[in-house]
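To start, I am sharing the structure in question, which I have written as structure tokens.
The complex appears here without one of its protein chains, the remainder shown in place.
Going by the order they are written in, the chains are A, B and C; count residues from 1 in each one.
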Amino acid sequence: MSAETKPKAELYKRVDALWAVVREQVAFLRRDPLAFASMVIAGAFVFLGVFGPFLAPHDPIEYTIRSDTGSVLQLASPSMDAFFGTTAFGKDVFSQFLAGARPTLIVGLFGGLGTGALGFTVGVVSGYYGGWVDELLMRLTDLTFSLPFMPMALLLLTFMTPNIWLITAIIVAFLWKMPARVVRSEVLSVRERTFVKSARASGASDLRTMVYHVAPNVLPIGFLYTAYGVAWAVAAQASLAFLGFGDPTMTSWGRMLRQVFESGNIRVAWWWVLPPAIGIAAITTSVFLIGRAYEEVINPEIQTDQ
Amino acid sequence: NSSRGESLEPNVPDGVPETVETKYWREWETVDAESPPLEYSATAGSVLDRVPVEYSSEDDPWMREHALMVKRGLNDLGVDVTLDDRPLNQLYAQSWTANGLEAVISMSSQGPDPQRGLDPNPLLMRATEESLSNYDNYYHPELQDILTEQAQTTDRAEREELVDQAQEIFAEDIGAIITLFPNIITAVNTDRWSGYVETPGNGQTMDSFVWTEVNLQPETDNRTYVKGVSTSMNSLNLAWAAGGAEAKRLTFIYDGLFDATPDLDVVPALATGGGFVDDTTVELTLREGVEWHDGEPFTAEDVKFTVELYDEYASTSQVPFYEPIDSVEILGDHEVRFNLANPDAAFMTQRVVRSVILPKHRWEDVGNPSQHNPDSPVGTGPFEFENWEQGTRFEASRNDGHWMFDDDWRNDALGDQAESGPGVDTVVWLNVSNVDALIGSLQSGSIDAVGTNLSDLQANRAANSEGIEKMSAGSYAPLIMKLMFSCPLIRDKEFRVALAKSLDSKGFVEDFLHGQATVPTGENLISSLTQWHNPDTTDYSYDVDEAETILEQAGYTWDGQGNLRFPNGDAWGAFVERIQPENTNQRRTELQQGDFS
Amino acid sequence: MTKFQRFLLKRLAISVVLTLVAVSVIFVVLRLLPGSPFETLVTSGNLNQEQIDEIRAMYGLDQSIWNQYLSYIESLLTFQFGYSILRSQPVWEVLEPRLINSLILLVPALVTTAILSSLLGMYAGWNRGSRLEKLSIVLTTLLRSTPVFITAIFFIILFAYNLELVPALGMRSIRATPDGYLETFVSLDFLHHYLLPFAVAVLFYSGDFLLLARNGVVEKRGSEFLKLHRAKGLSEFQQLARAGRNSMLPILTYFTLRLGMIFQGLILLEVVFSWPGIGRELVLAIQQQDYPLVQAAVFIMALAVIIANLAADVLYAYFDPTVSTNGGGSA
């Protein structure tokens, strides 16, 4: 093996190993039809999030749909001109639906990943080091628990102009506590396991032990909470947007719902309500279902009779 | 500043700066900032930076459409725009610190506050230097003088003359862009009641005036009139209320010294006559035989007490009334004299109208009136307080002896709209959480009228039901697009004119408001509904081609992609000249500049 | 001093410190907010600077931040929430009825769902793999994960607009004129308005309890001690009861925690249904920037969480015979 190929081969091995872990982790999908269906929905959602804005036939905000006579088609039910009908100001609901997937995806994905990653890191560090580090971090989670998320988020968003990254950051800042606690308690039990002691006995540093021995063994819980984090983040983002604290520059599903609700049109414009509402419900539910199916697999206690 | 498109190499005449930043061009009394919160610079030959335009979609449901209209207009000129949808409070917050606008263009619709319809001052005086509301840093020396003068001219005719001039100057100079005066649209049940009175800025059912309620006649046995509203009163303390709803609804209970008719004419109320005796002295005779709802007689004492109380405890909602009053003297049981600090032309047309007089015997023992929430407010008004439940309902009953219920009196005040009959007995305001529910309640008969502004579509939807009709009334409250005058681009009058000509307000009103708005002739703040309107103002009518020509002649150019560029070379020199403080109110030709096209 | 008392004391101390920190955070965030309700008045051109200063002084906004902070802490901790800027009323007078309205909606909903869903969850867990189990899980997951306002909108469209079974909004019919809590809550009209938000709240929370109970029972069902119970000849139902009893503690703890988060969790529910509760009031107050009101509402919410956390820990320590009460970590 030449000196050059070695790191490469090493890299491949790493990637391979990582891939194997992921494959191993999603193997449950094959067995659980519900989880599989959810995965399909989640996949469709990611597709929408990435390509939706390009697929939208019109600009969701600026383009106005007009009738043949040139007048604006306000609150028109679905037709060939507008598959999902139009809004009170003649905007294309279909285009808004397509474009609205993106902020939902961005906040969901990054909010979820951020929540998972931050919570995971805090949980591992806190659980592994114990002592005052633990005490400090856990009090911090207590604090974030006692600061009510919704009101605090609303307050923060009143003095900072909302944009999706800010919203993502706020969501992460409030949700990391959930995985942190669970991961920590998991780490506490992993830390006591013999192989960790054994790693120490063979001279591994704290960092090495934490990274190679503790972290990989709580990773599934981390994954699980990342999945839940995605669902929470989507829900939180939609809720904030619904209350009027969403990113005003982007069309999002939550914001669409706010506009129907605010404009007093839910009673009539079902075509305007259903797409975003079903979109949000479908994505949060499927992420949750995937998480749950996964939990079933990783939680040995509830799989006792298999 | 990285510019888009290809800019030209700056080519600058001697002694002319290559770049001009946004800055304060005058010392501003009301502004303490070192520099404006906006950063926008003009550089010779460079493509214009994106122009930030702010609005708040909370302001009006259609505000975003309006902003998009502005965006289209600017795009047509080759100017890119960043639309900034800001929370309403943030839009307001700029005025709190008063450092100026954060955007080049900032649009917001004004509330139809009765004061704004009665006198030109509330809107016009903002163009003066001393006004706290002048955070767009607009300054026009001539206008400044005229406005200061008219504010002290108590002679009506003289004043009207000055006000007309002011409107002309403002419109010609494009001190701001006034796109439209949106109508007030509501829906009412006409099967049960007749006699809805159309009042400008107030429609038939809003709460700034009581005309509809005193004029309504039942078509059925039921004499309780129920109005659904979506904003709730927060307290029963009219004078120290921070919100708008209580200041309006509680005027049903109280009377002012004078009142205004649906034609925005001043009519007597608690005061029956009087006026300026000299520039700073006003003497009024008060109505006799008036009783407070608790039976106590109303006297001059009450007026004096009220003004002093407001002044001592800084009433928030009655500022316009007591602000100019230096002292009050009682000349007799029913006669008072106000000594004003300065001559104030608006005193008789605006300030004493809709002023609220409190009963002394009720308020004199209140410790801190600003934190007082009377259990049951007592006034002299056409309605007596019955009960109030915050966020739920407010109820008032007819004060039968009140002069407004006198048919003759009403005939005088309302003209054609007056109707006679038994009238209402009780008025109930019900809080309904949203528009959807309001319409539903109106259709189901739970309420008789909607006291909230609806969109045309919604009103039509409501009117689909038997017995429900859409009501629409004009308004004197404009949508103002403030322009940041410290920004070099805005300081160029040629650009302002092009901007005004690029906006298709009429098309917008047709498309999105179904014609339910008035588009003014030019940039006139004063609506044709008021008595102060000047119809002969400069109208820069919608014409994009012409706008382009104007820009071209002023030296602006376009790059290959059609992006607008600042003038270059000599034209840049002319541009810099135009934006100097002494020239910013003048056109190119007035300055003897050539045609650069 | 027993171990338990010591644990209690430590937990209590932590809670007090947490309250202080949380309250300070709220203060800082609120002070960062620009503007105030008076801005509207300034914008309308009605006030001059002096008057503005005067009003600010009245609400203590002109004092040094430090002084404001101290008086703020003092007043919050003594439950003197001050005077609402917009409502010209003591904050507590504004909040009290809202609080009651919220509680009357949320507490019964939470209790109902805790009992029903836990029982159903236990039953589902016991019959693991059955259709009932699968269905209940999917259904509750759907209800749990969908943001509550969406469920609420669906319910409104379906039950209020299309079937017209119940009113869509509000707590009482708009023309009702009840006097006092008794008249407000004891009436058919109230019930009529109550059903929909109640049902949505119940369904929204059902997922957590159902899963918790189900997982608990599934976990216990394979356990050794249940095998011994079975060997002793206990009937199926008695076994389920034992499994349920063994899964009670997490449910109880969770219930307590949820109870603490109740106000914040369902802000959106109150907004959608226009339920005049504390959550909706808070959103309004935030929009209107009524500092004292926001401050008090957030404080109440934070306090509820802190107290509930404390209660959950204590209950856990108290009811679980095996828990170590040395107060080490608080889970």
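Please note the rule applied: contacts are C-beta pairs under 8 Å (C-beta built on N, C-alpha and C of every residue); 3 or more make two chains touch, one makes a residue touch a chain.
We adopt the following convention: contacts and distances are computed from a predicted model.
*Asks:* Hey, which one's the missing chain according to UniProt: "Succinate dehydrogenase", "Phosphoribosylformylglycinamidine synthase subunit PurS", "Nickel import system ATP-binding protein NikD" or "2-oxoacid:ferredoxin oxidoreductase, alpha subunit"?
*Replies:* The correct option from "Succinate dehydrogenase", "Phosphoribosylformylglycinamidine synthase subunit PurS", "Nickel import system ATP-binding protein NikD" or "2-oxoacid:ferredoxin oxidoreductase, alpha subunit" is "Nickel import system ATP-binding protein NikD", the UniProt name of the unshown chain.
*Asks:* Of the chains you can see, which ones touch the chain that is left out?
*Replies:* Taken over the complete structure, the missing chain's partners among displayed chains are A, C.
*Asks:* Given that one chain is not shown, which residue among C:163, C:182 or C:231 touches it?
*Replies:* Of the listed residues, the one touching the omitted chain is C:231.
*Asks:* What residue numbers in chain C mark contact with the hidden partner chain?
*Replies:* Residues touching the hidden chain, for chain C, are 1, 6, 10, 222-225, 227-236, 238, 242, 245-246, 248-249, 320-322, 326, 328.
*Asks:* Identify the residues of chain A touching the omitted chain, counting contacts across the whole complex.
*Replies:* 21, 31, 193-195, 197-205, 208, 212-213, 216-217, 219, 304-306
The criterion applied here is as follows: only the chains that are shown with their structure count from here on.
*Asks:* For the chain pairs B-C and A-B, which is connected through the larger number of C-beta pairs in contact?
*Replies:* B-C
*Asks:* Rounded to a whole Å, what is the gap between the Cα centroids of chain A and chain C?
*Replies:* 24
*Asks:* Centroid from C-alpha atoms only, then distance chain A to chain B, rounded to Å. What do you get?
*Replies:* The answer is 45 Å.
*Asks:* Measuring from the mean C-alpha position of chain B to the mean C-alpha position of chain C, what distance in angstrom results?
*Replies:* Distance between chain centres, rounded to whole Å: 42 Å.
*Asks:* Touching two or more other chains, which residues of chain B qualify?
*Replies:* 89-90, 434, 436-437, 440
*Asks:* Which residues does chain C have that touch at least 2 chains other than itself?
*Replies:* 34, 287, 289
*Asks:* Okay, in this complex, where on chain A does chain B touch?
*Replies:* Checking each residue of chain A against chain B gives 61-62, 64, 71-72, 74-75, 88-90, 158, 161, 244, 248-249, 261-268.
*Asks:* Under the definition above, what is the set of chain B residues touching chain C in their complex?
*Replies:* Its residues touching chain C are 89-90, 92-93, 95-97, 111, 113, 122, 125-126, 131-133, 226, 228, 234-237, 240-243, 314, 316-317, 319-320, 323, 370-373, 390-393, 428, 430-434, 436-437, 440-441, 446-447.
*Asks:* State the interface residues of chain C toward chain A in the complex, per the touch definition above.
*Replies:* For chain C paired with chain A, touching residues are 14, 17-19, 21-22, 25-26, 29-30, 32-34, 128, 134, 137-138, 141-142, 144-147, 149-151, 153-154, 156-157, 161, 211, 215, 218-219, 221-223, 261, 263-265, 267-268, 271-272, 279, 282-283, 286-287, 289, 294, 297-298, 301-302, 305-306, 309, 329-331.
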